[in-house]
Each structure stands twice: as structure tokens, then as C-alpha cells.
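Notes for the one structure printed next.
Not every chain of the complex is shown here; the ones you see sit where they belong.
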Amino acid sequence: MSTVFAPRSFLFGGDYNPEQWSTDVWLDDIALMKRARVNTVTLGVFSWAMLEPREGEYDADWLDQIIQLLDEAGIGFFLATPTASPPPWFSLAHPDALPVRPDGVRLRHGSRDTYAVSAPVYRAASRRIARFLADRYGAHPGLRGWHLHNEYGTLDYGPHAAAAFRRWLQDRYGSLEALNTAWYTAFWSQRYGSWDEIEPPMATQYLHNPTQVVDFRRFSSDEMLAAFEEQKQEIRASGSSAPVTTNFMLPTWNHLEQWSWSDAQDIVSIDHYLDTVGPDAEAHVAYGSDLTRSWAGGPWVLMEQNATGIRVGNRTFAKTPDRMIRNSLGYIARGAQSSLFFQWRAAAGGSEQWHGALVPHGGGTSRGFDTVVQLGAALESIAEVTQPPASGPLVDAQVGIVWDAEGWWALETPHLPNESMNYSDEARATHRSFWRAGIPTDFVRPGADISQYRLLVVPTLYAMDSVVADWLRAYVDAGGRLLVSYLTGVADENQQVLGGGYPGLLRDLLGIRVDEILPLAPGEKLALSDGLTAEEWTERVDVTGAAVVHRYADGPLAGAPAVTESAVGDGVAVYLSARLDQTSRDAFLAAQAAAVGAGPTLAGSAALGVEAVRRRGAEADYLFLLHHGSEPVRVSGGGTDLLTATDLAEGLVIAPGGVAVVREDQAASVVIESVA
Amino acid sequence: MSTVFAPRSFLFGGDYNPEQWSTDVWLDDIALMKRARVNTVTLGVFSWAMLEPREGEYDADWLDQIIQLLDEAGIGFFLATPTASPPPWFSLAHPDALPVRPDGVRLRHGSRDTYAVSAPVYRAASRRIARFLADRYGAHPGLRGWHLHNEYGTLDYGPHAAAAFRRWLQDRYGSLEALNTAWYTAFWSQRYGSWDEIEPPMATQYLHNPTQVVDFRRFSSDEMLAAFEEQKQEIRASGSSAPVTTNFMLPTWNHLEQWSWSDAQDIVSIDHYLDTVGPDAEAHVAYGSDLTRSWAGGPWVLMEQNATGIRVGNRTFAKTPDRMIRNSLGYIARGAQSSLFFQWRAAAGGSEQWHGALVPHGGGTSRGFDTVVQLGAALESIAEVTQPPASGPLVDAQVGIVWDAEGWWALETPHLPNESMNYSDEARATHRSFWRAGIPTDFVRPGADISQYRLLVVPTLYAMDSVVADWLRAYVDAGGRLLVSYLTGVADENQQVLGGGYPGLLRDLLGIRVDEILPLAPGEKLALSDGLTAEEWTERVDVTGAAVVHRYADGPLAGAPAVTESAVGDGVAVYLSARLDQTSRDAFLAAQAAAVGAGPTLAGSAALGVEAVRRRGAEADYLFLLHHGSEPVRVSGGGTDLLTATDLAEGLVIAPGGVAVVREDQAASVVIESVA
């Protein structure tokens, strides 16, 4: 990312699809937008069939009209390229551009995302429609930015993908010999004698080759990035200088390597959908925000959230108004420059007619829209927060958590000792512990400058290259405290396990050697010393240089080391050999943070159920207080709540579910306490 | 349906496949049939390969012989067209006539139902074999009727289906513009520019278009009906005037729109298989019977049931003799003119060799066959019941339940707020409540004359057109009591949600406006006032004209309206916003019936475990007493039990599991009480 995105007020609005509605509805839309103080919409996502109804014939009059209406109302817009959903005529003319599943089934049109990203004809058509839009709207004053495509992430296993995969492999490995070595093809007679023999990991008789699996993920991310770059080139070639982004998704699967993708964008944006209605939804907001701020290296854009619903399993639960507002400010607390939603108006038909919206089916007179109006007012009252500090981070964190998409993919290779281990769960559980303690964290790119962190945590980074291992050693040498968990540094970048005892890449640094992995049974719990409890994963650890901090207290490892600590250079390298249950993980990670003096943003806050986040600004620092708890709290100290324009000296009470955004007069003077 | 089917005695027998057996077994069959007083068999289902062993070469000598044997024994027959299972030679010669799954896999021969109903070559072959049979047997005096095909319901997604689907859509919509509007194709870039672009809902990347899904179901039902009509034309063209039927199936899926199919038949028949061994099996008998009688508009034919087994999940439980007889009479109580079974003799081989039969593997000396002989005698003793009343309904019901296949299909569209909602469950749960209270019900076709019903219930009819909404209003205006449940009238016939608050089509009639839908979590229960309990579904209801009858007592809606009542014209429109658990539903629906004075057939009967059904006849009314309970009951009053030829004046005790069929001397004089 090359620029800091700092609009004068928070972007407020959402995906807007006027092509679904008659023009009288457009006028109602504009009136409702004004009422809610909406200032930004996203146009054009999935509008390809409207914009290019027949190959090479364009019709954007409707778009001109709506942009003019928006413009007159002072509402800006992101403009999307519609390439996530080619029109039916395209699929009929080019069936080879439909995506193919691993079992060879070619998917059909009739939903969305039915494209094979490697199909040349699809790529060419994508460039053309991007260029058409760029030429027509690239210099429009209302244009806030380009929203390329939508939620890249459609994998394809068809012939075009196979050909592109082979080219990518040739680039990566140079020679078949190097590929055969990296892929360990001596196993199961997989040795390749020509590039043509190589395929994506299609349906096969038994387990896939793990390196092939990970390389196909790397390739897919790179291939989609190339498609993104091509569209960006068209934008730039047209002369448009508006910032470019694409909206990430991060559900239970992950098909992009976000660090390199973030490099390629002017603004980093994300679509974020809660996956629980329980209290952990709040931790999920923080997790998504910290990840995206870290990818962006600063302010970012929340491109989509759901105003009224939370989809879990096969049902859409209602999101309460207080949670809707609190979540929206929660994203902002951690760096969002926006509160944008999918979608502006609930669709009457189509596959997502029941998806939440700013304007529900009930229309402008509805509980849902009332909440939107409230949010609009709140955002206006905190507009100054958008301006970033002249220097330094938006949120000051002393704890870093390494995040690596390859770590995710590596844990999806077949036949690991415990296949229920999951990168996403590990990263979220780690982040959750710090969040519960009120301690701010960043996510960290392997190889990045990490001198600002006192504690660096590496959760289950199963595979890594020696450069990353060296980077970790240098961090410790320089005085850092490094916490490495089980199943980290065990394999190299080709998913090959290093010999001589686990974890081969970090054994020396950690001063230990793992001789045996002992997964626990599903649901099984095992006691460690000091009240900690393990689940899922334990290891037989021999200490070769480290001191023992905690031991196994029960089971076949009773008395053996469970957690060790090794002094290296000016720092300390800690090894955690067991998966801790969440409660134990909370206690353990809080202790690790305490060991380096990394404390909560606001003392006592977490215990009262209040999430406190300090976002640094140009003029002042802003203390966001998000009250997830059940009893009112009193806040005092030097500052002013921007939402209610209350001077804290007068005393501010935050009701359960409420929020305050305190412009701090002086650093860390705010005090929080129970009202009772 | 155009004629009233009233044989002189109940049709008794079942599917008979002599082609599986040697002629010595045929003679044993005839002897056993006589012993059991069998009077009807169904021949020819799945006999295509025997009748036409090579394309265009017919061999029906074996069928001539068996028909002659049956004729000599005085046994009549339904004759099936064998088109549900084309022979192997047909599939080899015409692979394009094999059905294709949504993922494009073409299924192969080797089971049954491996036909693509839209394949021209299949349709032509079906006409030919139907005509062959009609020409040869159409005037046979033993022919009771034509049994076209078997259990229509095989969906096909292949090229022939796609072409036929496009033609059907052209008929329905006239223009692509109309289709694009109805299908809401502005969403996700699905706009169609030519008919050729449209496909069945094949495997795709994400959610299907809901209107496409429902239209494909409508098309499939119509397409199968067209195939049925073609066969019927051949029958009629041959000069045969025997009544025509096809046997419906109604398991957990539904591929036919039964009202229009019933119009096309001379006799409405159904195959009915229990899906539980628990007490609810009895409610299932009543449900299937009431549905079929309603479709038929009078007497109907039970074409198949299982004499000895109940298949649930992966096992076949034994059906007890008392249940076998009680169920058989239960169907008759509610209008069946038959007790026919699949199958006469248990097959020695083939895929259903373990399916139940009148003659089990054990043969004529078996517990199973003993029960059959008992049933044959019982049926003979009640033969007079077959004759319908000169006017008026067979079963007099004051409660109607709307039933609509499109309601079923609409609830199978993707991404509804709670996808665990299921039309079949809702309809059965509603019927079950009335059944438990002993209150007779009819099912009602949308738009039908409903002046005879005091209470009309509409369970979860998510989508409807304005004609149906007007029809409901007219019913209330004229003094009816209408009960509408959650998720009814929310969308139009194109599955498009009406704006302005739910349910858009009925909001005014009901005097309410639903602002928000709040599904409950799986297993979650929520208290309403007056002891009612909700599960799965609740709503935030604003009353605009209605009175509140029950309120939510707990949760986020505590205090808000849950059930409302609105006086409209001469009637009342009740709205139920929550899914009630079965116990609460029972209490609630009994109260609704009581409000219009719709009571049980026999007071006190249900509490004793006795199902009482009055079937009206030509000479008298017949009170069927089906004892599902555990203690003996005493019956008295004016009448005669036909099964035991006992005058009720002498006192009749029905043992647990037993049945009485009382020819009533005077209306409603029968009294039931506990023996103890």
C-alpha cells in the first residue's frame, strides 16, 4: 500500500444496486441516504450484464443517471469492476471460461463467480470492461476509489488453470529436477518427466501431494493477483488516478496471500461478516480489524458488513441495534475509515434477498433504518478521528502476532498428526486471549521490521523457510521475547519435515528437541502444572538448553516439560508444546505479555466488560470504550466524549451496550469504574 | 377428477409381478389370492423389458396367460404402463434418454427410473408401449383401470430438459424481459439476452436463483404431466374407456403439483409408506388419506402400502398385525376404496427383495399371510361402505388447511432466514394437531370454493400471488375465520419479497406489520404468554389494526405481540408469528377450532386413544373407531359394528389395537367410555 487513506469524514453507506430498482425507488433512496447522512456508495458490483448486455455493446446510461443523482446529493462512490460475475451470454459463448471443480465438473452459470480466472478470454473481457468504466468515470469528482472485482477467491482446476499452473511452476522452480525435489516426488512414483504431466490437485485415488496442494494455493493467489493487476493497469492507462482496492474476505477458507495483495493496492479493504451471535462476535470484530490494519499498515476501509443480520449455519439471526452501532465503532477504533455495508437496500429477489441491508424490506420506517440514522449521526460527531497521526502507528501495540497465509494452507495438507488443527482457529484463539486482556496487538508479516514489539507470538506456523527462522532468531538476539507454539517451524517452505527432532528450523533457538507428538483424543483434556489445561495436542519435549517453565502433570508425559524458556542473545525464546484450552491460553498469554510489561490500554476495563482501544489521531488520541458488558460503568479523567459531547470531568456513565469515543486531553488519564 | 370411483367392494390385493415367477408359483398365487379374498391386482409395473424384449418386438403371451388365470378366479386388475423403467436395450441405444444430475453426471441403467422425461425418443417409446397395451387389453372385462407409469418424480437436468425448460419459460413469460423481471436477474449479473442462455439450476459456484429453482420445479411437474397426458391419449385413442390413474408418492420430497395432476386423472391414487414405528404413524395414515381425498375431491385409491414392514432410515421394522389391519381401515375411513399393497409376493431377488409383501418369503403359512386373510374377511364385511353418499362430502370437515406444492418448493429456495423450516413439516404438524383433537380436516386448493369451512388454516405459504391473497380476504369478508402462520404471503409468485413490512400480501388483511424476523437457535425454546412455547421462528410484530391475543413472554421480544386477531368484514383474520412446538400448537389449534365450534367427531374419543372418523355412505354413515391406545374401551349407542356384526345396544368392547366400523342408526348417538 502506497498512500494513507484519510477522508475528512468516515465513509458511510454501502453497496448500491440501482439497476435492481425503478427510478422512483432511486428518488426514495436518495432521500433516505440524505436522512441517514450517507456519503458513499459502491456501484457496479455484479453489473456486467447491465453494462455490457451483448458482447462489445455497452450501456451505461443508467449508471450515468444514478451517478448524477448521487452527485447532486453530495454522495461519493466507489466504482466496482463487475468481473466477479460474467453475464450469461459470456458463459454461453465461452464455456471454457467456466470454473472446473477438482472432480472435473464444470460449473454452470446461474449464481455468481462462475469464471475461470486463468481463461484468456475471461481475462481479456475483464480488461475491456474495466477500461470502459475507467475511460468513462475515471475522472469523476465523486469517485472515491476503484473497487476491482469482488472478493477474489474462486479456485479453478480446469485446463486453463492447469496450463497457468505449469507456467507458474516453471517460474518458481526453473527445472523439473528442482520441482521433483521440492515436491518429494520420489514418494509414490510421482516423479515428473515433463511439465505437461503436472496437473492441479484434482480428484485422485488417495491422499494428495502436500507440496502440490500448497503450490496450487500459492499459484491461485498469484494468478488472481495478476488478474487484479491487469485491471489496475487499465485503470491507470485510462488516466484515472483514483485509489484502487479490492475487498478481501476471510471466512473459514482463505485463498489469498494478503501481504502481497496489500502491496498491490492503494487502499486495503475487507468485507467482514460475524460468524456467531454470542459474545465472541466482539472479539471477531477486533480480529478482523487488527488483521486488516496490519495488512494495510495503517488506515483501512471496511467495505461490507451486515446491518441487521448474522448468518450462522442455516439461519440469519437478528443483529441488535446496540451491537450494530458498537461493532461499527469497533472497526473504526482499530483503524477503519468507513462504515460501509452490503447493501443499501434489501433486494426483493435473487439469491440474497434475505441478506441484511441499511434499508430493510420494511423500508425507511423500520427498526433497522432507525439504527442506520443513529449511526450516521454518531459518525459525523467523530469525523475528526479519521485524520491519522503525523507519525507512528494508528494503534500502538507492543505485542505482535505472526500471520501468514501459507501457514493456513500448510495446515490443510493431508494426514497431519492431528487434522483438526486449523490455522484460523489458532490465530483467532491467540488474538482472543490478548483481546480479552485488553492488550493491543498487531499482526506481523514474516520478515517485517518488528523492533517495536516486546513480545512476538508465532501460532502454528507449521512450514517456513530459513529466512523466517533467521528473522525470528535476530529478533530474539536483539532483545525480543519470542513465543513459539507447537507445530511451528517443523517443515520447510516445501512442506518437508526437517530431521533430527522437531521443530527442525527452531530447535536450536528454542533450546529444545521434540521427540514425539502425542495428539489427544477429541474432547480429551490433560492437566499441566500451574492449573493449565491442554487439549488436542501435546509433545514429548527434551530440553537441550532451555529452562522448564511448566510441566505436564498427568498422562503419559507426566513430569515432562510442557513450556520452556531459553535465553538467547539479549532476548528470550519461549516454547509452548501443548495446545491450551482458551481459558488457559488467556492466562498464559496474559502472563507472557506481563513479562514484557505489555499491559492493557485501560486498566480495569476488561473486567467491567468494556473494550478500550486507543486510536491515535492528528490532533489527539481517541479512547474508544465499547461496552459489551451488562452493568453500567462510570468514566472519568481528562477528555471529552465526542458522541455525547460530554466532558469527562462532568462524569460520563456508559450504559451496557453503549459506546464512548473520548478525545483524550492528556495521555492515559481516563479512569473506568463500576457504577455500583 | 371427473368420475366418482365406487366399486361394489373394496379393492383388495396389490402389485403382482408374475414375470418373476414360474407358472407353478402362479397357481399357488391364485389359490392364496382366493383364500385371502383378493379381488384386484396391479400388473405390468416395470414389465417393459418383458413386454418389449427388443425394440419394436412385443411379447405379451405371458401376460395373456396370467390375465386368463386371474379372470377365471374372478380377480380384476389394474394394468400399468411400464414406462418408469426402460429396458437396458433402450438405454444402450439411446444414452441421451438417461437422466442427468445437476452436476452433469449422466446416470446409468441398472436400477429403475433411469429415463429423461424430456427426451423425445423416450416419449415416443412410452406412447408406443402404452398403445400396445391399450390395444390388447383396453376392453378386457377384468380391467379395473389404467395405472400409467409409476410414481412420477424423476428430475432430469440434461440437454433435453434444458430445451424443454426454455420452451416452458417462453410459454410462461412470453418475453425475456418478463423473465428477467420475474427472476430478478439484475442481481448478480444474471440478465438473459437470449433464451439459449438459460439452463436448469445445475451445479454452480454459489447460491442458485430462487425463481429459477421454483420455475424448474413447476416445469418438471408440467413436463411429467405432459408425458402422462400423452399416454392417456394413447389409451383413449385405442378406444379403452377404463379409468386412468397414476400413483402419487409423497415422501420428504415433492416433485408434482397434485391439484392439476388430479384434474387429469379419473381416479386419484397414492402409494403411502409410513416413516415411523412410533405412535405418529397413525397420524401419518390420516395425513396421507386426508390429502389424497382432498386432491380427489372424494373417494380415492390406496395403490400401495407395506403389509409387513416400516422402513425407517437403514432398517425395516416389523409392522404388527393389529397395526396392519388398523391402518388399512384407517385409510378407508378417510375415503380409500381399496387396500392395495406393494406387493403380492415377496421377491426372491432384486433390489427390493426385502420389501414387505402380502405373501412373505415364508409363503402362505406365515404370520404375515394370516393377517392378510383376516384383512380380506374384514373388508368383505364392510363392503357397503364403498358406496358414497348421493351428495355432500365423504367426510364432513369444518376445518380446511391450505395445501400448495409451490409452498413446498418455495421453502426450498436458498438462504431463507431459517432454512430448517420445511413445508412438509409445517403441514404435517398442523394436521397432526387437529388429528390429535379428533377434529376432521380437509386440505384445500388455493382458489377453491371454501364456503363450507368455518376455519381455514394457511401454514407457511411463503409465496403466493395476489389472486390467492384476494381469495383469502374474500373468505374472511364472508364470515370465515382465517389463521395465517409466520412466513406466509411474504413473497409473490416470483419469490420476490414485497416491501413495506411482512407479509406484504396479507399485512392489511391481518392488521399487522412485521418489522423483523428473529429465528431462534436450533433447540432453543422461548416462552409466550398463556403457557405457549415457541421454537425456530419468532417475529417482531407491530399491530396496525389487530388486537393482541398472545404476547412474547421472554427474550428480546418480551411483551411484544405474538398472536393477533383482526376483525374484517364478517370474519376474523388471526396471525401467528411464532412457530409453536407441537404441544403448544395442539392447544392453540384446538382453541382456534373451538372458537368456530368445530369439534371432534366423537367426544371423549381422543383422550381414550381412539381415533374416530365418520365416513358418509349411500345408505348410512359409518363411524370408524381405530383404537391406538392401551386400555379397552366400551362403545354404546345406536348402531352396528360391521366387523363383528354386533349391535351396539348389546355393548361393544374394543380391545387395544382393535377397530370397529359402526353403521350408525342415528346421527351422533354413539358414546365411548373407558372400560375401567
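Note that the chains are named A and B in the order they appear, and that numbering of residues resets to 1 at the start of each chain.
One rule holds for everything that comes next: a contact is a pair of C-beta atoms (placed from the backbone, for glycine too) under 8 Å apart; a residue touches a chain by one contact, two chains touch by 3 or more.
A quick note: this is a predicted structure, and the numbers were derived from the prediction, not measured.
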Of the identical subunits, 2 are placed here; the whole assembly in this file totals 3
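Here is the rule we go by: only the chains that are shown with their structure count from here on.
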Chain-centre distance (mean CA atoms) for chain A and chain B, in whole Å, is 50
Listed in rising order, the residues of chain B that touch chain A in the complex are 103-105, 183-194, 196-199, 201-212, 414-420, 494-502, 513, 515-519, 521-522, 540, 556
Contacts from chain A onto chain B in the complex sit at residues 17, 19-20, 46-50, 53-54, 82, 85-89, 91-92, 99, 101, 105-114, 154, 277, 308-309, 313-318, 320, 346-355, 360-363, 366-368
